[in-house]
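With one protein chain withheld, the remaining protein chains of the complex are depicted in position.
Take a look at subunit A:
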Amino acid sequence: MDPSQPPVENYANPNTCLFHVLFKGAALAFYILSALFFNSFVIIFVVTVLLAALDFWVVKNVSGRILVGLRWWNEIDDLGESVWKFESLDQESLARMNKKDSWLFWWTLYLAAAAWLILGVFSLIRFQADYLLVVGVCLSLNVANIIGFTKCKKDAKKQFQQFASQTIASRFQSTVQSAFTLV
């Protein structure tokens, strides 16, 4: 992460970016390096899965909001049906979002999932079912975030298009009204 590139805009939220990357990197690093230091599978499992879970929470609740202005969650409504809710900032704020922040957000999300996939293939090749369990849990957490945020982004675009057409219609109406009253 370069903190200073004068001709280009900097990261607007360096702390958040750092934490976004920190837990992902820590989980991957711990998993890869732990075989050198720890004999115990339990510790590897617990620490890796804990870091992955922390990363999931940070991405979903903190860096998603701050870096790209999106948020997703699931609710159960009064009828007992499960509803996925998406929330986003309005279009202007989204346009004002730091490009570097959102680039970092999306790319680290994809890269982490790809890394876990590769590690999963390795443990599959080596027939280590218990490590496959760890990789499976971490991968599913990452993929859940990717899917959630992608859906949220699409929903935000759709919402904005609806809002845009609605606004155009109402502006047209008010312009016509003002034209008639002024004339």
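Quick note on the criterion: a contact is a pair of C-beta atoms (placed from the backbone, for glycine too) under 8 Å apart; a residue touches a chain by one contact, two chains touch by 3 or more; residues count from 1.
Operating definition for what follows: contacts and distances are computed from a predicted model.
Hidden chain, UniProt protein name from the list "Protein YIP", "Guanine nucleotide-binding protein subunit gamma", "Ribosome biogenesis regulatory protein" or "Lipoyl amidotransferase LIPT1, mitochondrial": "Protein YIP". Touch with the hidden chain on the side of subunit A covers residues 13, 15-16, 19, 40-42, 45-46, 49-50, 53-54, 56-58, 60-62, 65-66, 69, 71, 73-78, 80-83, 85-93, 95-96, 130, 133, 152, 155-156, 159-160, 162-164, 166-171, 174-175, 177-178.
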